[in-house]
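Only one structure is covered here, and it is reproduced in the block below.
Every protein chain but one is kept in place in this view of the complex.
A, B and C are the chain letters, set down in written order, and residue numbers restart from 1 in every chain.
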Amino acid sequence: MAAKSNKFHLKIPSQTDNLEIIRDFVAKIARKVGFNEDDINKIELAVDEACTNVIKHAYDNNSKNPIDITIQIDYQKLTILVTDKGKGFDPTKLKTPDLQEYLAEMRVGGLGIYLMKNLMDEVEINSKPGKGNQVRMVKYLDKGDAPPPQAANSS
Amino acid sequence: MAAKSNKFHLKIPSQTDNLEIIRDFVAKIARKVGFNEDDINKIELAVDEACTNVIKHAYDNNSKNPIDITIQIDYQKLTILVTDKGKGFDPTKLKTPDLQEYLAEMRVGGLGIYLMKNLMDEVEINSKPGKGNQVRMVKYLDKGDAPPPQAANSS
Amino acid sequence: MDGFEVQRKISNDVVILNLKGYLDAHTAPQLEKALQTCIDQKEYKIIINFENLSYISSAGLGVFMGFIEEIRQHGGDLKFSNMNPKIFRVFDLLGFPNLFEIFDDERDALNKFNSK
Partner (left out) sequence: MDGFEVQRKISNDVVILNLKGYLDAHTAPQLEKALQTCIDQKEYKIIINFENLSYISSAGLGVFMGFIEEIRQHGGDLKFSNMNPKIFRVFDLLGFPNLFEIFDDERDALNKFNSK
C-alpha cells in the first residue's frame, strides 16, 4: 500500500499510564501505512522510550505537562517527533551503555536512547537545556521488506 | 477508579480511514477513566458521528485538513470537543429525523446529530457559517452505573 | 485489510449478505456495492446477517435507507438477522424496527421470505 502524505498530532499528559495509549496509537498508524509487524514493534518501542524519557527526565514523573507527538507520513517514510518543554540535557555527553560497567556501578538506565538508535533508521536529538527537548526519528517503509545485505549474499 | 483532571488532544487528517484510529483512541481513554463497556460504545459512536460529519460536510470528503479532537477529563465528567475549520452550518435548521418521511423523500442521512444527542448526556453545536464548527459532548461517569429511573421504580 | 467484509450466500431466491467487522463511513461504500450488485442482478429478496458485525454507525444505516424503497418497489424486502445488542441499540435509537423486520436468526428471516 502506498502511503499518503499525512500528519498526525497527539498531545497527551506526561504520565506513564498513557504509554499504552501512545504505543497503540503509533502502532495503528504504522500498520495502516503498511509497515510489517516487526517494524511496527520497533517503532512502538522507540516511541515508548522517547516518551518515557519525557515523563521521567523532562518533567520528573507524572506531571500534567503534555508530551507532544507528531507523526508525519511522506510516501516511503515515517517521521516521528517527540517534543517536550522540560529541562533538556546535553546529548553529546551520552555514551554507549556498557552493561558490565553498569553492573559495577550499580547504575540503572541509559538504555533508552541507545535502543531508539538501534530500532529506527534515523534518530536526531535536539536539546535546549532549560527549554526542552525534541527527538526526531525516521523509519523507511521499504527497508523492512528487503532482506538484510548478508542474507542477500548468502542465498 | 477516580478520574484525574487530564487533557488529551488529537489532530488527524480528515479521512474516513482514520475513523477507526479515532474510535480506538477515544475508547481507550474512556476505558481508562472507568466507563463501562456500554458507555464506551456510546462515546465511540458519538465521536465517530461528529468526525464523519467533519469529513463529509465540513471538508467535503478526504481532504488533508485536520479534525481536531480534545478530550478533557474532570473527575466525574468526560468532555469531548470535535472542531473543524470547514464551512459550518445552521444547526437551528436541523429537525428530528422522521424515517417514514425520509423514505418518501428517498433522503439518506440526517441521523448523525440525532444519534449524538441520544448517546451523550450533553451535546452542544457551535457553528459559524464559513468559519467552522465545534461539537461539544459530555458524558458523566456515574450516570451509567445508576439504573434508569423506570427500572429503579419497577423493582 | 479494511476491517470490513461482505460474504454473499444464496438460498433459493434469497440472497444472504453476511457482514463482518466494522461498518462506518469508510467501509459503507463496500456494502453499497454489494447491495447494488443484488439490484443489478434483480435479486430483491435480501437478508442481512449481522452476526459477525462488531460496529455500525449511521453511515452504515444510511446504506439500507438508500436501497429499501427500490427493493420494495420490486416486491422484495431487506430483512435483518442476528444483531447483537450493541448493534441493535443503534437501529433501535433511530426507529429502524418500525421500518425493517429484524429476526433473531437467519433461518427465521428465510422462513418468512419462503412463507410468502
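Here, contacts are C-beta pairs under 8 Å (C-beta built on N, C-alpha and C of every residue); 3 or more make two chains touch, one makes a residue touch a chain.
Keep in mind it's a predicted model, so treat the numbers as computed, not measured.
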Can you list the shown chains that the omitted chain is in contact with? A
Touch with the omitted chain, as defined above, among A:10, A:55 or A:123: A:55
Residues on chain A facing the left-out chain by the touch rule are 16-17, 19-20, 23, 41, 44-45, 48-49, 52, 55-56, 97, 99-100, 102-103, 106-109, 111-112, 114-115, 118-119
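In the analysis below, only the chains that are shown with their structure count from here on.
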A count of C-beta pairs in contact puts on top the pair B-C
So, in whole Å, the Cα centroid of chain A is separated from that of chain B by 31
Provide the C-alpha centroid distance between chain A and chain C, rounded to the nearest whole angstrom. 44
Which chain C residues touch at least two other chains? none
Chain B residues counted as touching two or more neighbouring chains: 17, 20
